[in-house]
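A single protein chain has been omitted; all remaining protein chains appear in their positions.
Going in written order, the chains are labelled A and B, and every chain counts its residues from 1.
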Amino acid sequence: MTDLAGDNVVDAASPGLLRRIRSRMPLLVICGAGWLALMIFAAISTDLLRPYPVTKMDLSARLAVPGTPGHWLGTDELGRDVLSRLMESIRVSLVIAFGATVLSAVFGTTLGFLAARFRGIVEHLVLTLADFQAALPFMILSLSVLAFFGSSMTLLVLLMSFYGWERYARIARGLAISAGAQGYAAAVVQLGATPARVYLKHILPNVASTIIVSMTLTFPEIILMESGLSFLGLGVQPPDTSLGNMVGFGREYLTRAPWVMLAPAFVIMLTTLSISVVGDWLRDRLDPTVR
Amino acid sequence: MTALLEARDLVRVYEISRGLWKKPTLVRAVDRVSLSLSAGETLGVVGESGSGKSTLGRMLLGIDPATEGQVVFDGQPMPAMGTTEWRRLRAQMQLVFQDPLAALDRRLSIAEQIGEPLVIHGLATKSEVKERVAELMSAVGLRSDQAGRYPHELSGGQRQRVIIARALATEPRLLVCDEPVSALDVSIQAQVVNLLRDLQEKHGIAMVFISHDLKVVRNITDRVAVMYLGRIVEEASSDVIFTHPQHPYTRALVSSVPVPGRKLEARIILQGEPPNPARRPAGCAFHPRCPVVLPSCRTSAPKLGAVGTGHIAACHLIAQSDAPLVA
Partner (left out) sequence: MSYVYRSGHMLSFFLSRMLRAAITILLVMTFAFCVLRLSGDPAQILLGPDAPQDAIEAFRERWGLNDPIVVQYWAYLKSLWSLDFGVSMRDKSPALQLVLERIPTTLQLTIPALILKVGIGIPAGVYAALHRQSIADRGVIMMAVFGFTIPSFVVGLLLVLIFSVTLGWLPSGGQDTWMHGILPTLTMSIGGIGILARFSRSAMIEVLGQPYIRTASAKGMSWRDVVWKHALPNASVPIVTIVGFMIGSLIAGAVVVETIFSWPGVGRLLVVSVSNRDLAVVQCLLLVIAGTMVLANLAVDIMYGWLDPRLRSKSAAH
């Protein structure tokens, strides 16, 4: 028994691993996962690796063409290094999107569980709120809130964390109700468990995979939403930088220096594309009930 | 002997919604049922689907609230569902489910699930739980190497054994088994029934055994109550029900149970539609299907009356005869 387990470990670490991954993941998924790994690496190591400080201006080298030694992705209108700013932007955008996705999942799942636990008026309230959320385009809602409260990073993350909560709430509520109707949850209630135990120890682990699957759908949407707002100048504010806000500022120099806008635009495209490809693949693996 | 469990005039009414603007239909799933159970005694509850037997079982445990009437356990009225006292009482009374797979959490190992009642009620330390789980598993005939398995890796019979082990973990005084074997293969049914009987005898647990199948009940119960459309129509000791059934419905049920050495010739086949609780016939609810129906059966409902010692039945035919038919 122990011998067998040992063999497995050795096997997993051997060069066969690559081939094994290949046989289980399509090429596209590998590319997607690779790109995402690169993005995460860039986000984490930006403080160590970026060639210049984000706001360092080099007025002698304004709008330098990509490929210029020292500025491999060129510079912008103030002579700031595009690569350095891009790495910082990746970090900001990913952190916002990740934080917001997690908050939204926690918020939505909690409301869904509350609706399932108390039914009646609580449930009606949650469903009405979900309807309200569906009736108002999120972009419009965010625009009004951001503009009137002024834009700050905290507010932006908080706002983004309302994105998609109603999906989690609906999923969590539906699964919890069906588990409670005659399933394992009813059995545990009957054993004398407190509601907290029923929901946290039994229902939550059972709905987790479905929730994670929804998170892979929400994550790229939040990236798009944040970059859209920043593009309009209402999201991340200078001197902070994010992918959307780089595209927004790069737009002014579209004719003379398209690279300032193209670099972050491609990063956004490839990142959201990779997440959906990898997410689709994960979805098929993790949860055969959600297609 | 004082009763461990007593049910007094239990009524359960469900509302069935027929539309937003229409008045909901009221369905009496359980209608004025009284019974009592002594410690260590087993009571069989038999009836077709729709007879209210499962609802009755849930009401006895306090999982389904009584619309009228009350359940008294150990001299105390049943606390409201979800209260702390109600939760504490769960250690005393347990349920064995019809569908063991649905009643188990598919993400926890069976050892963890068997020990869960002990953890919930704070009855044992970590190492004690482990020890107790091993004991329980061997008591219900599960191998110790199966402890780490997950529900979907076991067979139907094994899963039901897990449920039984979990139900017994807190050493309850009352066990309600709701069709515990109807989802199992016939070959496994006898094993599980025998297991339940052995455990019941060994631990002196009072048991309510609910089934649609008289022959399953026969081997395990002291007394049998026959239900039809939410009411008990006959109740007697297990032997008397099988040898001297009085109610025409009970007779029909008994006649369909094969007995070694007896031909099935006398089998009474019930005519008519199976009972629908939403459309209860007037008078005696059984009259549309009764082979010996009287005119009065269509208008007035018979009351439960004594037929012999410890034997009651509700039928106009029996009430009319002066002498009890019991030998």
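Note that in this section contacts are C-beta pairs under 8 Å (C-beta built on N, C-alpha and C of every residue); 3 or more make two chains touch, one makes a residue touch a chain.
As the structure is a computational prediction, the values presented were derived from the model and not from experiment.
Participant: Write the list of subunit A residues that the hidden chain touches.
Facilitator: 127-129, 131-132, 134-137, 139-141, 143-150, 170, 174, 220, 224, 227-228, 231-234, 244, 247-248, 251, 254-255, 258, 261-262, 265, 268-269, 272-273, 276-277
Rule of thumb we're sticking to: only the chains that are shown with their structure count from here on.
Participant: Using mean CA coordinates as chain centres, what's the gap between subunit A and subunit B in Å?
Facilitator: 52
Participant: Give the list of subunit B residues in touch with subunit A in this complex.
Facilitator: 61, 63, 82, 87-91, 94-95, 97, 99, 102-108, 116-117, 120-121, 166
Participant: Within their complex, state which residues of subunit A touch subunit B.
Facilitator: Residue list for subunit A touching subunit B: 182-184, 186-195, 197, 202, 205-206.
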